[in-house]
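Note that one protein chain is taken out, while the other chains of the complex remain in position.
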Amino acid sequence: MQKRKNKNKAAHRIMTLELYLMMIPGLLYLIINNYIPMGGLVIAFKQFNYQQGIFGSAWKDPLIGNFTYLFKTQDAVNIIRNTLAYNITFIVLGQILAITIAIMLNFMRGTKNKKIYQTVILIPYLISMIVVAYIVFGFLSTETGLVNKMIVAAGGKKINFYSTKTYWPLIFIVIHLWKGFGYSSIIYYATVIGIDSALYEAAAIDGANVPQQIWHVTLPGLKNTIITLVLMSLGGIMYSDFGLFYQVPMRSTIISDVTDTIDVFVFRALTSMNDVGRSSAAGFIQSIVGFLLVVSVNLIVRKIDKESALF
Amino acid sequence: MVKKNIVGQVILNIIFIFLAVAALAPFLLLVSSSLTSEATLAKYGYNFYPRDFTLAAYEYIFKSSKLIFRAYAITIIVTAVGTTISVLTTVLFAYPLSRKELPGRMVVSFILFFTMLFNGGLVPSYIMWTQMFHIKNTYFALLIPSLLMSAFYVIMMRSYFTANIPNEIIEAARVDGAREFMVLFRIVLPLSKPMIATIALMIGLRYWNDWTNSLYYITDADKFSVQAVLNTMLNNINFLAQNPDVIADSSMMKELPSTAVRMGVAVVGVLPILAAYPFFQKHFVKGIVVGGIKG
Partner (left out) sequence: MKLNLKRVLAIVLALAMCLSLAACGGNGGSEGSKGTEGTKETEAKPGEITNIVMWLPIMFDTPDPQSIEDEVNKYSEERYGIHYDLEFVPLGDYTQKRNMALTGDELDVFWGGGYSMIKNGQLYDITELYEPYKAQLENEEHSEFLPRFQANNYFNGRLYTINYLVDRNHHLSFNMDQEVADKYGIQNMQEISLAELEELFPKMHEDFPDRDVIGPTGTTYILGNMFWTWDPVQDAIGVLPNKGQDDELVLESIFDNEDYINFVTKCEEWYNKGYINPDILSNTNQWAVLLTNHQICGCFDTFGVNNVAGSIRTRVKEVGNWCQSLGGGGYSINANSKHPEKAFEALMLCYTDKDIATVINSGVEGKNYTKNADGTISYPGGSAATSGYGGPTLYWALPGSETANLPLDINGPTYFKDLNDFCLAATMSKGYGFIFDPTPVMDEWTACTNVLNKYYYAMASGAVPVKETLETARAEMKAAGEDKVIAEKQKQLDEWLKNKK
């Protein structure tokens, strides 16, 4: 009995060793690429001087001096509201769309068709945002834009999109979804086709029709992936797609109350002053908020279903 | 029953045709405007077919940079090598994390995920890479910084392993005396083809689209990647746009790139990916479930 126990213990130890051996390259990389530079976060509390470097530069007086500019402006409310509102909308709508597409693809017959559709819907993801900005201009421009041409043809009055605030939330949502749906559906698709077909057969035998099969087989199979992806997106809740919010409005600043996010504000504010400390402070805050949010939600998820938690 | 299926399929196809058109139409706009003359573009805006066909934009792009062909070669090689190493590193990291029996698993997961949230920033990374590791103007600069392993894909892979690889298979292999490396490469990976193809595609795209590493770490023109070259072109155009008095002489005027060029730049950066994509699709096929598990 003791012999077998020892044998098991030994086997366990070897297994552990081998598994950790596998993780060495990744751990090395994480330490070098991510953790060593993390020490540089102190820049957020310093007056960074290029000659004195990170550790030689003087501490900022007061210590949080690099952070105040984010809050002193009355636009602070705007940019935080914009960032959070857009991100939450993007996460919710984006996941729903991606899941729907993945499930639809899964139920489709005809491999050739499937392949073509999959390739085509990926195309928007590959186009860089700067170019998307020009394409959007092709749609929204007052003189030659396709949208305005249609409005005029229907008897309406031209809309100057680039100086009107009201339409931009919708415009951003449409662009974001258009750009991402092909790409995000890939992950869900890969997971969906991994679901054991025997489960579907079993459900069909029990008399379930297609929507019921989706509800009872597909969605539970995707549960872990959905939770994981949403949790990871929450970590970036204070960040935003700079290209989308800065380039697409074609630098029209008159609408910035609805188009500026934190990243855009920081970029605009700091381009002329080249203040490393202040931009580091902005990143610091974005990270902390995302971190706290993820940790709290992860704790909740752990209580409900330990498997799906990130850590 | 059969009738219902056909109706369902038809509806699905219609939906996807609509989606495909929505995805493709703007791209068509892009391609056609890159083939239109500048004057027509400014007067009539973008159109789905080139009103006034010309290859001027592409001539400009390929004339502007004799380096662009070399850049293609570099990008392809870097993407291939980088993706391979990255997928390997990712899988090697994700598999142990998917094993519940690994002690310290939660700690390592946290260490991994933490890197997604906290970032030291560009300046500390730059200082470290250039002063500690001297990667400036080396090919390592294109392969390693921020690209070699991403926590996102590790977590995706780990989730996939957890959800789709039954513990019984692994236990069975272990009982048969297999080492962990063998379990991983002989059993787990073949079952994970869809996910591996997925992250290979995504990582490949990240390498292909990356231009920030070139921007900060490469000054030798013969190591530029395609995206770096194209991005520089666009940055130059932007610089001129924002400094209007700079272009105010005849010499500069002749050299100005046009809107069509910007469109052409996008097409040039995207086409190779579209050509390579079908290659990945081969693997998006349902994995084979190893028999003998149920019952």
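For reference, chains read A and B in written order, and residue numbers begin at 1 within each chain.
The definition used in the following text is that a residue touches a chain if its C-beta (ideal position, glycine included) is under 8 Å from a C-beta of that chain, and two chains touch if they have at least 3 such contacts.
Since this is a predicted model, take the numbers as computed values, not measurements.
Visitor: Using the whole complex, pick out the displayed chains that touch the missing one.
Guide: Counting the whole assembly, the omitted chain is in touch with A, B.
Visitor: Tell me which of B:Ile111, B:Ile127, B:Ala172 or B:Leu274 is the one touching the absent chain.
Guide: B:Ile127
Visitor: Among A:Asn82, A:Ser184 or A:Ser256, single out the residue that touches the unshown chain.
Guide: A:Ser256
Visitor: By the contact definition given up top, give the residues of subunit A that touch the hidden chain.
Guide: Those residues of subunit A that touch the unshown chain are 18, 21-22, 24-25, 28-29, 32, 48-56, 68-69, 72-75, 134, 137, 140-144, 158, 160-163, 249-254, 256, 265, 268-270, 272-276, 278.
Visitor: Can you name the residues of subunit B that touch the chain not displayed here?
Guide: Its contact residues with the unshown chain are 38-39, 42-43, 63-67, 85, 88-89, 92, 122-123, 126-128, 130-136, 138, 140, 144, 179, 181-182, 185-186, 215-216, 219, 221, 231-242, 244-256, 258-259.
Convention: only the chains that are shown with their structure count from here on.
Visitor: What's the distance between the Cα centroids of subunit A and subunit B, rounded to whole Å?
Guide: Subunit A and subunit B have C-alpha centres separated by 15 Å.
Visitor: What residues of subunit B sit close enough to touch subunit A in their complex?
Guide: My answer: residues 8-9, 12-13, 15-16, 19-20, 22-24, 26-27, 29-30, 33, 43-46, 89-90, 92-93, 95-97, 99, 101-103, 106, 108-121, 123-125, 127-128, 132-133, 144-146, 148-149, 152, 154-156, 159-160, 162-164, 174, 179-181, 184, 194-195, 197-198, 201-202, 205, 209, 234, 259, 262-263, 265-266, 269-270, 273-274, 277-278, 281, 284-287, 289, 294.
Visitor: Considering the complex alone, what residue numbers of subunit A touch subunit B?
Guide: 11-12, 15-16, 18-20, 22-23, 25-27, 29-30, 32-41, 43, 48, 53-54, 101, 104-105, 107-110, 113, 115-128, 130-132, 134-135, 138, 141, 143-146, 178, 181-183, 186-187, 189-191, 193-194, 196-198, 210, 221, 224-225, 228, 232, 235, 276, 279-280, 283, 287, 290-291, 294, 307, 310-311
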